[in-house]
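Yeah, one chain of the complex is gone here, protein chain that is, but the others are all in their spots.
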Amino acid sequence: MDGEQEPKAKVEEAKKLEGRSPGQLMWIRFKRDRTGVISAYVVIFFFLIGLLAPLISMLYGKDPYTVFADERPELFDSAGVPVQPNGGISGEFWFGLEPGNGYDVFTKLLYGIRNSLMISLAVTVATVLTGIILGVAAGYLGGRTDYWVSRVIDFLLAFPSQLFFIASMPVVVSLFVSPKDETPVYVRVVALIAVQWFLGWMSLARILRGTTLALREREFIEAAKVSGAPPGRIIRKEILPNVVTPLLVQSTYMLPNFVTAEAGLSFLGVGIVEPTPDWGQMFSKASTELVMQNDITYMFFPGISMIIFIVAFNLLGDSVRDAFDPKTAR
Amino acid sequence: MKEDLVLPAPREATPESPGEPLLVAENLTKHFPIKGGFPIRRTVGAVQAVDGIDLTVHVGESFGLVGESGCGKSTTGRLITRLLEPTDGKILYRGQDITHAGRKQLAPIRSEIQMIFQDPYSSLNPRQTVGTIISGPMEINGINPPGGREKRVRELLEIVGLNPEHYNRFPHEFSGGQRQRIGVARALALEPKLIVADEPVSALDVSIQAQVVNLLQKVQDELGIAFLFIAHDLAVVRHFSQRVAVMYLGKVIEVGDRESIYTRPRHPYTHALLSAVPEVDVTGDGEGRRERIRLAGDVPSPIAPPSGCRFRTRCWKAQDKCAAEAPPLVQISGNRDGHLTACHFPEEPTIEAREEDIVLDPALAALEESD
Amino acid sequence: MLRFLLRRIAGSAVILLLLTVVAFLLFFGMPRDPALLMCGKTCTPDALANIHRTLGIDKSIPEQFWIFLSGLVMGRDDFAQGPCPAPCFGYSYHTNEAVWSTLLDRLPLTLSLALGATVAFLIVGLGTGMLAAWRRGTVIDKTFTAGSMVLSSMQIYFLGPLALALLVYQMDLFDEPKYTELTTNPVAWFTGLLIPWAVLSTIFAAQYTRMSRSAMIEQLQEEHVRTARAKGMSRRYVFFRYAWRGSLIPIITILGIDLGTLLGGAIITEYTFGLPGLGMLAVESVNFSDLPLLLGVMLFSAAMILLFNIVVDACYAFVDPRVRLS
Amino acid sequence: MTTLTKEAGAPVPADEGAFLSVRDLHVTFKTEDGPVRAVNGLSFDLQRGKTLGIVGESGSGKSVTNLTILGLHNPMFTTIEGDIVLDGKELTTARESELEKLRGNKVAMIFQDPLTALSPYYTVGRQIAEPYRKHTGASKQAAWDRAVEMLGKVGIPNPKARAKDYPHQFSGGMRQRAMIAMSLVCNPDLLIADEPTTALDVTVQAQILDLLKDLQREFGTAIIFITHDLGVISDMADDIMVMYAGNAVERGTVDEVLRSPQHPYTWGLLNSMPRIDSDLSAPLAPIPGAPPSLLNPPSGCRFHPRCTFAERVGGARCVTERPLLGPDRASACHLTAEQKRTIFVEEIKPRLG
Partner (left out) sequence: SEGGSKEGGNKEDKENAERQQSSIAFGDAKASTGPAAEVSGAKPGGTVTVLQRDSFAHLDPGQIYVSDEMSLSQLIHRGLTGYKATSDDGKKHEVVGDLATDSGTTTDGGKTWKYTLKDGIKWADGSPITSADVRHTFERTFAPFVANGPTYIQQWLADKPGTEYRNLLKDGPYKGKSLPDSILETPDDKTIVFHFKKPKPDLPYALAMAGYSMVSKKKDTKEKYDKAPMTAGPYKIQEFKSGKSMVLVKNTNWDAKTDPIRHQYIDQFNFQFNKQFEDSTKAILDDSGANATAVSFSNEVDAGNLSKILSDSAMKSRTISGYQPYVGQMNINLSQPEMQDKTVREAIAYALPITPFVRASGGTQAREVAGGLISPTVSGYNPEFDPFGKKKKPAGDPAKGKELLEKAGKVGLKLTFGYINTPEGQQYSTAMAAGLEKAGFDVQRQEIPAETYYDQVSKVKNNFDIFHTAWGADWPSASTVIPPLYDGRQIADGASNYSHINDQKVNADIDAASEITDPAKAAEAWNKINEYIVKDVVSNIPTAYYKQTQIAGSKIGGLVYDDVIGGVDPRRLFVK
């Protein structure tokens, strides 16, 4: 608490009549945290890369779909391994060429990041919305609603999630696709989002339910009730602004989890498939004999970039949490 | 447990409390169910938080409610503001039954019954500015004071002794006492007739407490607002309330005007309570030493309260009758008008020291004997 | 406590039942007909129908479901492959093996993988985490914190292939991971699983380092820990007796989830290293639209998760008397 | 008796006769927002067998002072200057192992909230027996027996069985009794009780206060008793030290401080406190304003922003110059002794009734 002296404080008050909201305070605290700020820049960098991928590859002059193994056969052996050392890194192909069909790794990584982040972001948004709606409803309404939402959460948490993912992906995809056309990429994307969302919202909902339950006991909610506030208003004006903190903290932890989970699915071959570039699909390529036996350079591009991204995001998450809640030890 | 005795008319006006009865609670009861059991969850018991109490708060008066932790004071307050649904009994506000009124039915009187809370930290939404917090109730009830809500809020801030410039500040920028003032301003925003104040000062430092007590007193005097003032600090209640009820384990065991309760208590528990209050001897004359009563143990659990008189397990006068029969809350002989006591074997109406201290606590007794 | 456990078990049974329903429905949503797989090159509609009949998928879904359920409890003898004692999950469409025995068959690998890794990551993770908390603020602490941050952000599908590529293919230090029964050849069992264990436990250990460090630090700030210090108990005693006990609770919670998932089949790990455990079985059963197998694996995995939920609850009671006595 | 010493200038050597002697203690915490000077040049002494009451509002540094005596602050974030001499031994520079021998043995502590201050994981008996074993080297059984004995002493019915219970099975009052049993198990010479009754009900508080008094009489322990509540302190203490914002502002015996207080803050406290027998006609007279921030404390006298008597000092002394606490019975205020006397008698006392 910043203690405050009434008589003296008046002079200063004239200068800063606007109070600083908790959000602003958090922002000030966050800005002081160097690790957090650097991590934030790294994370923003990745999102920028994703956003600007088409532009960058245009400037760079290649796209991630050109089969260089057929365009430039002299660069490859007959099994599709780049002949030059270090995965064929050269002034022309900055990150080398992908063993197999010989895609350009640089543009593929750009687009891979773009697609992965897009999907994960969408899952996060869907999850957050569901989490808010169900979590807050269960916490605030209590009783039957709470009971059933909690049971559903328990039930879904008992799901072997990965197993469910791989089992349901083909089903979900088949719901959308006409047998004539190629499975459009967006269908896979939607299916990925849907499947991850389906088993992804529970922990957030649970946390928000807890937060709401705790908030419901807070006296300012009672104060609103005593004034005759309808439930809608209480949720909107009193509860929602207060779940923003856990929401933000949780989302910063959730998003990298979704990124890795999405990559895991593509790695298993049930997510995004060739030739659509995707982080996870690159891992799946990286784990082929071709790469592991011949030249492991390729492996490092998706690997290192993902580690940097996840570490930065996790550090950012820690900083956000610290900024909101300076008590917790780090 | 239900009070099945004929009740004395609680609306009887006493000299100290002029005016109409504003709010009347009859046989007010709240039992919180305890869930449990196997294999199917069901109600296996109940916390008898409030178990059939009768209260009357008159227009413009301050009614104090004291008692130990867990005796049901807050529950009573929240029943009266209709934050909780009573299990049994009746609440009449200006003669109108609001016991089970829904949110819509309550709307017209919502603005007349307001509440002030104990915890200055949790009673204000940390994400709203002071202005939003205070104008909230007006907005909800569609009140548009002349000159606009903002002007009214600034006025209110002034009334509670805060700088009107604080309009755009957030609660965390205030100290505990100031927050409590914000809480008062919020309660005043609707120009209520009754304010339920649930331990409004117990979380504050002594040096700040008085600021808030004085403010409330001013509000009560100047605006004629009635208070249901809940506190466990007997001194504060004495200072603020014209009439006082003492609760024990979900029951009112004694009620009366301030004078009667503090100087002529009849219930043994009231005696014990008063004797336990540590006093500062500022004058140093030591005259009129008060009695010393040391009860044994804590308040029993409200889940399975003792039969008959609930205080009997800690009472030095308890007899078989106390276990068999719950004493009714009546005006026993020797009491002034409006001073009701629920006791089979009441004490003398004095707080003077007795010949021998009553020490029920075995350890204390042992230690004192060994001296 | 016992009642509580019984209730949890009953609740788990309900969840398993629901899960079976979902898995059933999911399967019927699958865009392939398992009979096609078995029908072979010379498939005729007649033959197909015949296979449908032998598989029992000509019956209505509720009917099949009911048959399946009763089989679980009482066993069945209406299979062409022979009698199927309880718990009867039926016979795999694809391999014609009894599902239950396939599950039991694959279990030792998954068990070895999960438990071995768990032992490793618990020892390493809790050890480093506590050391970091003990030496909070020192170089050791900072190194561990930074290291665990990076390692815990690793993914099996990166670290696994990387370890394989470097240790097995490029440097040829190890054999490719493979599973040998412990009883057959303990040395081969150990060496064969070394890399998967190492990879799995590196990632997990890093997570547990972080977790146990912050749990310890949180506990050390508890008031009762301060009381213990005020009583004159040594720092070591307070650290290991008071703070550690409390730090176990969040760790047990996560450990329960992790163990449940690992024992239900570490799909990506087994896939990465080509180990035919339950996780691989799951992938196979999905690939072959093998309903009985899929149901078996799903129920088994879910049962593991639920079992460990209950174990976690029991552990809470063991660690925390407040839970035990309530 | 408390002996009082000059605060500034050459520090007066510790009183030979005093059992505990604190001199010019400064405690500063490093925090994210800057250094918090929680205790700022505090000195006091305590004799064996006596009770020193410390009052002051929240955040005035009462707990910090006493945790410093036990050396319980995290050295990484805390700087401690000054001397703490306990029974002839300097504590601020003592090694951790020496402090360990002292804690729970010679000096014991009771904390405010017995629920969080007792470990939920071990039985009450074990927690009481632990320090006894450690400090006396008694056998497990002997320590347990001692724990049971102590529980009996503090009035836990059926102590043999209850010793096997866990703290959460105890009620609030019983927990505080267990806490007291734990602190007294090694017959400490000094007992620090940090608001031991704030979390309790009045009737239970009265039991506990009586218990402490009786036990003190029996064991001859010196007690530092921290509280907000002047009533409690007048009941318990021999001497009183009033703290405000990290400083002691007034010091004296109970009678002196409560009947002829000299510091405006003490007056404020007495005036703002409703009493069960005070005159109801006079309204309470609160201290205006709010406690200061320790991050950025007021200059000069730390009480001056809230002090209604500052003008009477003349000039801006209160704002610029920090008043010193004299020796013995003293108060840290720029008002002259005469002014203090007349103000109290004429303006304050009548209100107290």
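Here are some notes:
Just so it is clear, A, B, C and D label the chains in written order, and each chain counts residues from 1 on its own.
To be clear about the criterion, contacts are C-beta pairs under 8 Å (C-beta built on N, C-alpha and C of every residue); 3 or more make two chains touch, one makes a residue touch a chain.
This one's a predicted model, so the numbers in the text were calculated from it and none came from an experiment.
Counting contacts over the entire complex, the absent chain touches A, C. Contact with the chain not shown here comes from a single listed residue; of A:F30, A:Y65 or A:F155, that residue is A:Y65. For the chain left out of this panel, the touching residue among C:F4, C:Y169 or C:Y237 is C:Y169. Checked against the full complex, the one of A:F46, A:F76, A:F283 or A:F324 touching the unshown chain is A:F76.
Considering the complete assembly, subunit A touches the hidden chain via residues 65-67, 69-70, 73-74, 76-80, 100-101, 170, 179-183, 269, 273-275, 284, 288-290, 292-294.
The set of subunit C residues touching the chain not shown comprises 32-33, 36-44, 46-47, 50-51, 54, 80-82, 94-97, 102, 105, 169, 175-176, 178, 274, 276, 287-289.
As a convention for this text, only the chains that are shown with their structure count from here on.
Each of A-B and A-C has its own count of C-beta contacts, and the greater count is at A-C.
Our note on geometry: subunit A versus subunit D, Cα centroid distance of 52 Å, whole angstroms. Subunit B and subunit C have Cα centroids separated by 55 Å.
In subunit A, the residues touching two or more other chains are 1-4, 6. Residue positions of subunit C with contacts to 2 or more other chains are absent. Put simply, subunit D touches subunit B in their complex at residues 57-58, 152-157, 171-174, 177, 201-207, 209-211, 214-215, 217-218, 228-232, 234-235, 255, 258-259, 265, 268-278, 280, 283-288, 290-291, 352. Residues 78, 81, 83, 103, 106-107, 110-111, 113-115, 117-119, 122-130, 133, 136-137, 140-141, 163, 165-166, 168-170, 172-176, 178, 183, 186, 190 of subunit B are the ones touching subunit A in the complex.
Taken in their complex, subunit A has these residues touching subunit C: 154-155, 157-164, 166-168, 170-171, 173-175, 256, 260, 263-264, 267-268, 280, 283-284, 286-287, 291-293, 296, 299, 302-303, 306-307, 310-311, 314-315, 328-330.
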